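Quick one: structure below, then a few questions.
As you look at this complex, bear in mind that one protein chain is not there, while each of the others sits in place.
Lettered A, B and C in written order, each chain numbered from 1.
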Amino acid sequence: MMADATTPGGGLLVLALMLPAVGMLAIFALGLRHAERIAHATLLAGLAVALAVAVKVGQSGQAMTYLIGGWRPPLGIALQADGLSAVLMVMTAVILCAVGVFARGSFSSPRDGAETRRPFVFWSLFLGLWSALNCAWLARDLFSLFVALELLTFSAVPLVCLDGSRETLRAALRYLLFALAGSVLYLMGTGLIYGAYGTMDIATLHHLTRADWATSLALGLMIVGLMAKAALFPLHLWLPPAHAGAPAAASAVLSALVVKAPFVLILRLWFEVAPQPASTPAGAMLAGLGAASILFCSVMALRQARLKLMIAYSTVAQVGYLFLVFPLVMGSAAVTPWESVGWTGGVLQLVSHAFAKAAMFLAAGLIAEALGHDRIADLGGAAKAVPVTVAAFALAGLSLMGLPPAGGFIAKLMLLTAAVETANWWIAATILAGGILAATYVFRVVGSALAEAPEGAGTTAIARSRELAVLALALIAVALGFLPLQPFDYLAIGRGGMP
Amino acid sequence: MTPATLYGLCAAALVAIGLFGLILHPTPLRKVISFNLIGSGTFLFFGIAARRGAAAGFLGDPVPQAMVITGIVVAFAATALAVALLLRMLEAGAPTVDGPPEQPDDLSP
Amino acid sequence: MTAAGLLIAASVALPLLMALACLWPAFRDRAADWLVIAPLPALLAALLARGGSIVVAPPPLRLTLALDDVGAMLLGGAALLWAAAGAYAGSYLRGQPGLARFAVWWLLTLTGSLGCFIVADMTSFYLAFSVASLAAYGLVSFEGSTRAQRAGRVYMALALLGEAFILLGFVMLAIGAPQGNPLIRDAVALFPAAPLRDPALALLILGFGLKMGLVPLHVWMPLAHPVAPMPASAALSGIIVKAGVIGLIRFLPLEAALPGWGATLVGAGLFTAFYAVAVGVTQTQVKTVLAYSTVSQMGVVAAVLGAGLMTAAPGTALLAGFYALHHLLVKGALFLGVGVVMATGPRHRKLVLAVMAVLALSLAGLPLTSGALAKYAVKPLFGDGLAATFATLSAAGSTVLMLHFLRLLGGAAKPGAETPPAGIVWPWAVVALAAFAGPWAIFGGATALPLAASLGAKALWAALWPIGLGAVLWAGLRVLRLPAVPEGDVIVLADRLAPVVARAGDAVEQADGWLRRWPVAGMMLAGLAAGLSVLLWAGS
Partner (left out) sequence: MSLVVDLFMVLLILTSAVWTVLARDRRDAVIAFIVLGLQLSLVWMRLMAVDVALTEAAVGGGATGLVLLRACARLQPVEAEGRLPGLRAQIAAGLLCAGVGVALAAVILAPAAPAPSLAPAVAAHMDEVGLKNPVTVVLLAYRALDTLLEKVVLVLGLIGVWALAPDLFWGGRPASLRAASPSGTLTFLARVLPPVGVLIGVYLVWNGADHPGGTFQGGTVLAAMWLLVMMAGLGELPETRALRLRRLVAVGPALFIAVGLAGFWMADGFLSYPPEYAKPIIVAVEVALALSIAVILGLMVAGPAAKEPER
């Protein structure tokens, strides 16, 4: 839909973008004593804004638009919340709130008032990250999205090496360098786009793009740059050590949310910028890489000895599912992509994986805190020490395996249905094989956690509120399984004008 | 051939050269420098677009020029962060050359 | 919302709530003592709520529970066995480490297995089926020995494979349905005309056949059933395999004649019935022999369903259900009884063995036992052809296997055993009684056949001669030296694959290490960008 004018209540979108940024600056300028309080106040306010946006979008059935400074695109920049954005905003806010509750235990400000590094850095970057994510969900300008991606990278990288150990520093540097390589490819693509069409506005480009070499190269560079940031196989070199090395609260956010932003951008590029109908072989290539990601990295997850590394590899595998949507949507008989089962399944997979993976990483963090290590083979006694956490892990695992009644089940069922409908048998086979592999690696952990504790193993007590935060995320991942099995009208809001 | 086209080809070459360094250099400092080379080439693409879009009494389209300014600053911040990281690794006693011992950085399988 | 509906809902809700309550340490530590009450609502529902239904969530979710005749029959039997085995477990496993964990897996398996009999929509069926399959892993691998762990791994791998078959089959089946998550009834009604009918049918038969142990997908059963603790073996062999039976009953389009598919199922079933006997007689472990007997019996059930599918014979579902119910109770009683025999000293041993002998031969259709009724009930479905002959001969096979079992059982005893604890005797007695009396009580309602005819001389003779033949065969076999076949027979072929799989895993790990080298990843980045651009350009 063209962003012609600001819609009523559009100011909320600005708030969604600016609240966390203001919170971050406040922490920076006021010092640590207030960091946690500022962060939590911002979390509450931001959650309220996200919910308000979602409700408003749902009520009006229209996308919300805000023209920054009143300047209309292509000259100005528009923020827009369509159904997809609204869902993503709420998802982000809820997950960050849960992580916020969780992190109180590990990143509390010291009582004596002296500023310490970890809480200061964590809370300020945590808010910076939120700003970046909301920007990625809302911006409709390719260059603003570039800035959003950079915001994201700059907030995420230092979180990886918060511990300051050699391994994490090294992981963070790899992450930074590869992410920058991705960014620069993306930026190159936007430059070519501007050279060809004289605008960065997605809605304007939607009507302009031609299937010529300049556009193809631009899109190719941008999409592959984003793939590097989403860690799709075989560009996943940075993810496992980075996500496994970060503190649990940070890993959860990185794996659940940060890798999703580049994927959502790819979706927008593919369905809103690329000339339609998009190239079938290119869609098959993306899905092929997704399938390889699923199979290859699931096997890798299965072979990890450390819990957090296993979860990190599982993230790469699960991101693979998202890339299956391209041929599924293109081959479907639905009138518009957003009315197809494949699209809905893809988005649902994104959301349910976000909740499940956040819960899993947080649970892994608590298990490691309770037992003092995260070696999968020696997790015995975990179920006795932190039963709620292990239950949360198992529930989240249910979603990853794609078993009912979890959200991941509905998502995979929709993708499977779409694969059968479009006769993409290899995709159907991959989805099923991925489910089997996921079940195997999840069961390996749960089975080990249920075993008896070895003699003389001590455990550390964990605050109940933190366990409950994890459980809440896992329960949401499961509750998503009670969505009906059909394309959701909500996700198509704001896309009426697009063929 | 206009100067813009000539510099455009130069930009393409800069990207290729930078990419070569980014892929092959084993030390992070040289990777960062290579990244900046690619960035410079990329910014020039915007410059070409700006120059070609000269109109309305402007000698270049100011919009891509403004974007380049933003881009240069972001690239600087990235460089500073990467350098700070690699220096910290040095302090922590980790070799900043990536790869050995767990992952030798050559191509032989 | 009716009382019947609520009772049906309670039959899955209570065990589920009990499983959840195990998060609470005070309950968890005592959960094993309460296992007996978990299936009681289901038992009541089977007796009182037949024909009831409840919509747990309205369309478009359409989560629906309903109790039809065949569901009620199996639900009742399963609930009874669950209750008895639960009581048995409380006594049998007292003081064992990890009892609380056992209780959690038990309750989850129970929830799923009972759910299979009462759910009416496709998603819920898949849910219940998965819960039953996957939670049973905890029962299989409970002992923690190397043998149990291997059994658990094999079980899990095949269960997951089965899940995948079924899910894909469901998707193909539902693709013609107008909305998401149709009722099973509606989806199956569309089945005969569905565009993907044949592949869907093949997948469903594979998936459910795996659960029932159709050869060669039976390999997990002789491994998994014997390693579980005695009450769990009873539940696995008696009840969990019935999830496959109810799956076929629900999803085969039994009202449409599909001769090709029917014949396939008959062939696979009868082959399984004889194959399992042949391997079973070479086994030396009591429980393994029972597991092979289950494989054999499930082969018969599959053949029954196949015969019904060939001709669209009315009442097939009920007849197959009736046969399955008989097996459920008898096999449960046999497994529980093995524990009783082991704990019984010479004084009461003869009595216990006698009961076990009748139970065992009941599986072969010993006249006047419930087994004879079951065989009698399904006989007309096979008609007069070759299949009928083989179906009858399968009783001879069962006789051989059961005599082998009884001989092994006679030699099994714990040293110093005297009087078995009451806690394991009465549950066994209850199930044994139900196994004798239950099928008689419901025969008329379930099969619409005249009960008196089953007691006629003709029927008696028809039941007796295969047993005689079996006895002769068994005597003959004792002279031969039988080869030693490992448990799970053809699974040893898969064991040869283990190094291959391990090597493949190593290769993946090496490839990952290579791909994650910076220059390789960098070149991938550039190469993919170029490749994608070319495809985008060329493809549009």
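In this section, a contact is a pair of C-beta atoms (placed from the backbone, for glycine too) under 8 Å apart; a residue touches a chain by one contact, two chains touch by 3 or more.
All values reported here derive from a predicted model rather than from experimental measurement.
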item: Displayed partners of the chain not shown (whole complex); value: A, B, C
item: Among A:49, A:93 or A:161, residue touching the chain not depicted; value: A:161
item: Touching residues (missing chain, whole complex) on chain B; value: 1, 3-21, 23-27, 29-30, 32-34, 36-37, 40, 43-45, 47-63, 65-70, 72-81, 83-88, 90-91, 95-97, 105-107
item: Residue numbers in chain A that touch the chain omitted from display; value: 6, 11, 14, 18, 21-22, 24-25, 28-31, 66-71, 74-77, 114-118, 120-121, 124-125, 128, 131, 135, 143-144, 147-148, 150-151, 154-155, 157-158, 161-162, 164, 169, 188, 192, 194-199, 213-214, 217-218
item: Touching residues (missing chain, whole complex) on chain C; value: 519, 522-523, 526-527, 529-530, 533
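Throughout what follows, only the chains that are shown with their structure count from here on.
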item: Centre distance in Å when chain A and chain B are each reduced to the mean of their C-alpha atoms; value: 27
item: Between chain C and chain B, distance of the C-alpha-averaged centres to the nearest whole Å; value: 63
item: Overlap residues in chain C, where contacts from two or more other chains coincide; value: 516-518, 520, 522
item: Contacts with 2+ other chains: residues of chain B; value: 22, 98
item: Chain A partner contacts - residues on chain C that touch it in the complex; value: 23, 25, 28, 57, 59-61, 97-98, 101, 123-124, 126-127, 130, 134, 137-138, 141, 144, 156-157, 160-161, 163-164, 167-168, 171-172, 174-175, 179-181, 196, 505, 508-509, 511-512, 515-518, 520-522, 524-525, 528-540
item: Complex contact set, residues of chain C against chain B; value: 510, 513-514, 516-520, 522-523, 526
item: Residue ranges of chain B touching chain C (in the complex, touch as defined); value: 19, 22-24, 26, 98-99, 103-107, 109
